[in-house]
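Excluded from the complex is one protein chain; the other protein chains are retained at their positions.
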Amino acid sequence: MERPRHQGMAKNTYMRWRLPLVCLLWEVAMIVLFGVFVRFSPEADAHWEEEKQEMNLTSDIENDFYFRYPSFQDVHVMIFVGFGFLMTFLKRYGFGAVGFNFLLAAFGIQWALLMQGWFHSFKSGKILIGVENLINADFCVGSVCIAFGAILGKSSPIQLLVMTLFQVTLFAVNEYILLNLLHVKDAGGSMTIHTFGAYFGLTVTRILYRPNLEQSKDKQGSVYHSDLFAMIGTLYLWMYWPSFNSAISDHGDAQHRAAINTYCSLAACVLTTVAFSSMLQKKGKLDMVHIQNATLAGGVAVGTSAEMMLTPYGSLIVGFICGIVSTVGYVYLTPFLESRLHIQDTCGIHNLHAMPGLIGGIVGAVTAAAATEDVYGKEGFIKAFDFTGAYRTRTPSVQGGFQAAGIVVSLVMALAGGALVG
Amino acid sequence: MERPRHQGMAKNTYMRWRLPLVCLLWEVAMIVLFGVFVRFSPEADAHWEEEKQEMNLTSDIENDFYFRYPSFQDVHVMIFVGFGFLMTFLKRYGFGAVGFNFLLAAFGIQWALLMQGWFHSFKSGKILIGVENLINADFCVGSVCIAFGAILGKSSPIQLLVMTLFQVTLFAVNEYILLNLLHVKDAGGSMTIHTFGAYFGLTVTRILYRPNLEQSKDKQGSVYHSDLFAMIGTLYLWMYWPSFNSAISDHGDAQHRAAINTYCSLAACVLTTVAFSSMLQKKGKLDMVHIQNATLAGGVAVGTSAEMMLTPYGSLIVGFICGIVSTVGYVYLTPFLESRLHIQDTCGIHNLHAMPGLIGGIVGAVTAAAATEDVYGKEGFIKAFDFTGAYRTRTPSVQGGFQAAGIVVSLVMALAGGALVG
Partner (left out) sequence: MERPRHQGMAKNTYMRWRLPLVCLLWEVAMIVLFGVFVRFSPEADAHWEEEKQEMNLTSDIENDFYFRYPSFQDVHVMIFVGFGFLMTFLKRYGFGAVGFNFLLAAFGIQWALLMQGWFHSFKSGKILIGVENLINADFCVGSVCIAFGAILGKSSPIQLLVMTLFQVTLFAVNEYILLNLLHVKDAGGSMTIHTFGAYFGLTVTRILYRPNLEQSKDKQGSVYHSDLFAMIGTLYLWMYWPSFNSAISDHGDAQHRAAINTYCSLAACVLTTVAFSSMLQKKGKLDMVHIQNATLAGGVAVGTSAEMMLTPYGSLIVGFICGIVSTVGYVYLTPFLESRLHIQDTCGIHNLHAMPGLIGGIVGAVTAAAATEDVYGKEGFIKAFDFTGAYRTRTPSVQGGFQAAGIVVSLVMALAGGALVG
């Protein structure tokens, strides 16, 4: 049965053998590495019956699965449907965007399970995986999907797979530096996912700069239905972002709080996006690209601080600012980046992920620095920032400093890594 | 990057300044009011560690977040994707419907958090919000989305925002009268959400009656793909309705029961919708508008009674009747309302929300009046209707009377409010 094939799925005539070979060899390598290293975490292992008795748990509902699985599925939808469909607004790249996003993500999560496992879940020679590892793998791949948004339409599948391989590796290293060495909090990934992913992608697209791409600008138009498909992506990202920012927070109040803060920030962001989109356009019409993208900036910008005591009005303020920054970015900054800096940012990730990610890192640093035992409660304060063990004596202002250092590290890793891969 | 703009996103030439100003001023007001009034509920506050000890809770899983968050996300999808895409069946209003629905809802939930907070979660000068407040805010905005369905294509964004402002306010007042003064049960909102929202919208559209609208009837046609987009809306509403009706029910059996009753009612409703759609059409063809809408009436009609001991066969009966009533309404009543009463009901909300909502109120009153200690168990009876404190001595038949009064109050509030706003 012959069926049409669309632009973007295949240009490279060498691909016939190279793509299959890369995929198969890669998957064989995964099987070998998983065979050597990966096992179930105690909560997913059949020995859990005994584990439960040792840990004095009275109910199966104490299994981490029930704390995190619903959020995991929401994050999963964001990565595969959200990011995939958000990129369908371009007339000719619709299926390519969704299809390649699918391939990249499926490819990346396996490598992410290994890389993050070696750094974070390695015990007596084995990586022990549970639902939290699945969420973290999805997060890691999320940063690849972000970078993909910058180079959409400019690279072959092979190039994308190679980029994924390196980006996941660097992501895990950067995450290790932030979370383990700097002891930084970043549950929603403003720094590790958004800042890192976006600047990585922007560096790569700068290096892949092709002047003649502008001639094929007509391909970049959107059509009526492609805008509705893109809205599916937008809405799923918008709706599930509270799950994204709360998915790996501490059990209990932290997850609860992270969801509320994100909900508030996103709501405020819609209002200022509409305001500025209407204000900056001729005749006051709304630009659909802004509605599809800038409305999400509020979720990015509370990624670090959502699990902290940011408070609902604090979240509104962050969302308020980010809707403005992101929309103004689409109107003025994207054309500037392309014409002056030769950065062709197909989906405008600088406005949706890079700037809001940086703001998110800063908001996180400030919120951490402003923390007091009065606001958090004595035990809540220690739990929220994990001020135990070696970090028992760390003060909020020192924590704020380390948070700020985390932003710089993520930025440097992204720029250096992107340059290397590009 | 110039991109096409579609019908419905902007007609008003004044909008350039008015829409931005309204959005920005509104959002600033929200920030101020949230700053003064809104704080985290104890279960979302970092002090929860201490709270937990006081309340003798042994596990983080006892946090309300884990009881309600999955249902919250389902409701969230219904409001933003369900209602948004359900309205995309019109050829020319597709993006406008989804986009405006997005704007209205994001605008409305903030005001709903405040209004409902003052009435229901106000403690020592502060509104304490948790996941249940987020669900209630989504519910409140749901009634706005319903009303929007009646006036789709007839009003500017500014008018819609003003309508949202007033409707949310009246919704909260009506809800307060029903739940607090009349002590009525309405977890799935047959009265507070559907009856109120639909009659409010119908009154507004009556007042906005424009005879020449009929001339532009061709815009109201649907095309092939718009019907598939609308089915996305339909299916998400249909699938997640059990979450809608169970989201704020009591923990445990009540949530469980509400989901089962709704599942049964919706399944029955599909069968009678198909039967009557086929029967009433020339040549027995199915009308897609019926499939897209009337199949949902079963969910509306068990909104009040789903958490009660309606029983699975009772639910089937309710769904059976509502599929018929709703489909017959689309065939005979909508044209009648338009030609005789000058009510232009773009999406047919009278058939999907108004009539099934009234039926739902009545079914709830009857189910409550028929309750016995035998059926509910001694403790279950008290818990189900909250017959404690001042209501210790209320009998089922009295409760049924109050439930019926709730229907009347909702209807009066909707008609009076709609007239005022219109």
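Should a chain be cited, it is by its letter among A and B, assigned in written order, with residues numbered from 1 in that chain.
One rule holds in what follows: contacts are C-beta pairs under 8 Å (C-beta built on N, C-alpha and C of every residue); 3 or more make two chains touch, one makes a residue touch a chain.
Source: prediction; values computed, not measured.
Novice: Among B:42, B:70 or B:303, which residue is in touch with the absent chain?
Specialist: B:70
Novice: Out of B:28, B:239 or B:370, which touches the unshown chain?
Specialist: B:239
Novice: Can you work out which residue in B:38, B:137 or B:316 touches the chain that's missing from view?
Specialist: Reading the full complex, the residue touching the unseen chain is B:316.
Novice: Extract the touching residues of chain B with respect to the undisplayed chain.
Specialist: Looking at chain B, the ones touching the missing chain are residues 59, 61-62, 66-67, 70-71, 74, 220-225, 227-228, 231-232, 235-236, 238-240, 242-243, 251-257, 259-260, 263-264, 266-268, 270-272, 274-276, 278-279, 283-289, 291, 295, 309, 311-313, 316-317, 320, 334-335, 375-381, 383-384.
Novice: So that we can see where the missing chain sits, which residues of chain A does it touch?
Specialist: Within chain A, the residues touching the omitted chain are 1, 3-6, 9-10, 12-17, 19-21, 23-24, 26-28, 30-31, 34-35, 38-40, 43-50, 52, 59-61, 63-66, 69-70, 73, 76-77, 80-81, 84, 88, 94-95, 98-99, 102-103, 106-107, 109-110, 113, 129-131, 134, 157, 225, 229, 232.
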